[in-house]
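Shown here: the complex without one of its protein chains, the others still in place.
By written order: A and B. Residues from 1 in each chain.
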Amino acid sequence: MNAVSPPADLLAIRGLSIAYGNKPAVHDVDLTLHAGRSLALIGESGSGKSTIARALCGLLPASGTARGRILFQGQDLLALPEARLRALRGRAIGFVPQDPQNALNPVRSIGAQAQEAARLLDLPDVAARRARILQTFARIGLADPARLYDAYPHQLSGGMLQRVLIGLAILPGPALIVADEPTSALDVTIQKRILDLLGALQAELGISLLLITHDLAIAAERAHDVVVLKDGQVQERGTADQVFRQPRSAYARRLQADVPALNPERFRAATARQPGAGEAIHVDGVSKTFQAEGRSVRAVQDVSFGVPAGTTHALVGESGSGKTTLVRLLLGLERPDRGHIAVAGTPVATDAPDRLRGLRRELQLVYQNPFTSLDPTWSVGGIIAEPLQRYDVGHRGDRQAQVIEALRAVDLPEQVLRRRPGALSGGQRQRVAIARALILRPKVLVLDEPTSALDVTVQAGIVEVLFRLQAQLGLTYLFVSHDLALIRQLADSVTVLRHGQVVEQGPVAQIFSRPREAYTRLLLDSIPRPAAASRESFLVDQETEN
Amino acid sequence: MSATTLSPPRPLAWIGAQPLAVLLAFAVLALVVSWSAAPSLFSSHDPFLGLTAQKLLPPSATNWFGTDHLGRDLYARVVQGTWSSVTSALIATLIGLAIGGLLGLASGFLGGWVDTVIGRLIDMLLAIPNFLLAVVIVSAFGFQTINVAVATGVASVAVFARLMRSEVMKTSTAVFVEASVLVGGRAAHVLLRHVLPNAYRSVVALAVLQFGTSILTIAGLAFLGYGDPPPAADWGLLVANGKDYPSSPWLVFAPATVIVVTVLAINRISRWIRHAA
Partner (left out) sequence: MTRNTSLSQAARRIGQALVVILLAYSFTFLIISVLPGDPISNMLLDPENGFTEEEIAPIIAHYGLDRPVLEQWWMAISRFALGDLGISLRSNRPVSSMLLEALPSTLLLAGSAMLVALLLALLIAYASQNLPRRWGQGVARVLPALSLSVPSFVIGLVLIQVFAFQLGLFRITQPNSLAATFFAALALGIPVSAQIAEVLIANLDHEAGQEYFAVAQARGLRRSQLFLRHQLRPSALPVVTMIALSIGELLGGSLITETIFGRKGVGSLVQSAVVTQDFPVLQSVVSLAAVVFVLVNLLADLLYPLLDPRLRRRDTAARDDTAERLA
């Protein structure tokens, strides 16, 4: 098939429109990817970027219909009969999915699924294919490939699974890899490694890379060319450097302004917070061990920190760092094995339910996922009024006025009062959750990754609201996150956690500019830095051209 | 439910937006309910009056379902038997829903040793085949339609308890339930306002489904002769009487079709409650 020298345009999409039933998802999109280069397709949820990736791999669901042309090595994929398309899939186009935990069949071994990819190679037998599989696994930096071959997906971590999936994608020697948000489900330090691996494969094997991402910083750091999508339409296209340095479309400019990694000082200048009197949160020598399936897991070990009233303190860590356990201990949802926690001067007494209930008037929580934290059978008005009713604050007419005031404070229109959460967007739901948390006028608000389920532009809006409310009400925030760039934007002090222990803590300015511990440096290094990267990709360009 | 409350102003438009099959199912159910409420309105024949000269007549304009071996109009018999067939299924469902629902609620919400004990009880009820359990209860308490209904209800307790338990456990661990505790909700408030409203829809869907299943089970028990004896006209009994006259197949197929159509309609409504609505 590849006897003729491949055309310069490996992939050319022309006038592509895709609809699910009669709902349009992608409208009249053109894009071109040259052989050996990388192209990032950027967009937020609903932009149609994943739909394009799926159409490219022939994975559209039955309800999806595509018009236009997808020219791959000169053949129109949309016009090919299923049998020819199947031959192309896998062999010439490799697919790396978004969520590695779910991308391998859990009841079949890694080896069995690797054999499926390897059968596309012209190798004589299973043993030969196995040898090639092990060789590929070693090539992409997986230690002990023979053990992996016999393992099942649930025995591997997310980062390893993503490596395995990349291995399966490059095994048949494809000309193009389509990576659909390949790192969004992974911890930050592992994210960096996976992106490094994809970049290296692309450069060394001359494979073209179509990188689907919501993260402008990653795109600018990792791709030669960029296409920005919104609501299924192309907003802007160009080299990564161009789009990143001088975005021409309004949407790309807004994206650029809203990505935390690119704007470390965005909120710092706007707010002048005065620390109030005393400590709002005091955590002293707290430890917690869980018993699970006969093993004990030390979730939090001897953690201490204090937060001055009126400031924002951040807890940072990857999965398994103990940050969620710490939040639950603070709210009295779990009882510490050792140590002492006080909020606004009052101890968190897990053994006295009534005192705990009293304390929670001063201490509220905003959950990570607004799609699960609001009761779907309640109206928005009922949800926001619930704390008032439970604590019997004010009388009926009063409450209504307070609810409306809370809605205004989070920039929601009064019309949403009678709607149910199902009729709201993710960002609107999180605003409702914040309104519910603030209606009792608490002193301390715990924010558990409140924006990690949301798009960057929505995140920026929520962070703005949080800043304004803090300035107005003198709130103390405990902000939990894995996103260092975001923390750099909004926190005054930070505690870095790992395996349940404090790695280091102090003022944000100090930790970010002069980290003392290797782990903190590792975390900081994983923040994408497009300015530095554009030089590197320039070097890579020269290498491939020479 | 959320969709209904979102667009209350135009009920007619809302009805028009439902699938045709669902509207048809509701029409069937309405007809069956009317049959059982006022049988005499729907048939001019006397269901007990046999005219031996007119026995075993095939279906015709005067005798829609034909006549039986005693010359009674079969359509009138079917209409007359509706009340006891439908009411006994309703009683059975209510027994299962009440006992099973409470057991499942206690088990799922309280947890601990209560859950363990009730869990074993549910296992025990599941282990005895439903139909066999109903048969044993009826034979111990006597061959009457009311005993058949109670027996069918007891046999369905396990299904309700299991579903209620899993639904309550699922919603009890939902994030929004913990959120309610954090804003001051006490146990009773959480149970009544958050857990039950979120659990009830699938339980209602099961109750409707179980209503159909009970009609089938009760028809089966009546077919074996465990219900009220003739001249009672339970649907299952009509089929049983008809099977002795293989050359007059309408005696079997007419009441059988009524059972099938009724249960199909009920199942369709159950599916509608579970998914759309």
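In this text, contacts are C-beta pairs under 8 Å (C-beta built on N, C-alpha and C of every residue); 3 or more make two chains touch, one makes a residue touch a chain.
None of these values were measured; they are calculated from a predicted model.
Engineer: Which listed residue, B:56, B:175 or B:224, touches the chain dropped from view?
Structural biologist: Touching the chain that is not displayed is residue B:224.
Engineer: Taking the entire complex into account, which one of A:37, A:54, A:237 or A:431 touches the absent chain?
Structural biologist: Checking the options A:37, A:54, A:237 or A:431, the one contacting the hidden chain is A:54.
Engineer: Which residue among A:10, A:103, A:252 or A:315 touches the omitted chain?
Structural biologist: A:103
Engineer: Quickly run down the residues of subunit B that touch the omitted chain.
Structural biologist: Considering the whole complex, subunit B reaches the absent chain at 120-121, 123-133, 135-141, 212, 216, 219-220, 223-224, 226, 236, 239-240, 243, 246, 249, 252, 256, 259-260, 263-264, 267, 271.
Engineer: Give me the subunit A residues in contact with the hidden chain, please.
Structural biologist: Contacting residues on subunit A, toward the hidden partner: 54, 57-59, 62, 86-91, 93-95, 97-99, 102-109, 113, 116-117, 120, 141, 143, 151-152, 154-157, 159-160, 165, 168, 187, 189-190, 293-295, 320.
Keep in mind that, in the parts below, only the chains that are shown with their structure count from here on.
Engineer: Could you give the separation in Å between the centres of subunit A and subunit B, each centre being the mean of its C-alpha atoms?
Structural biologist: So the centre of subunit A lies 48 Å away from the centre of subunit B.
Engineer: So in the complex, which bits of subunit A are touching subunit B?
Structural biologist: Interface residues on the subunit A side: 331, 333, 357, 360-361, 364-365, 367, 369, 372-377, 386-387, 390-391, 419-420, 422-423, 433, 436, 440.
Engineer: In the complex, go through subunit B and note every residue touching subunit A.
Structural biologist: 1-2, 5-6, 174-180, 182-186, 189, 194, 197-198
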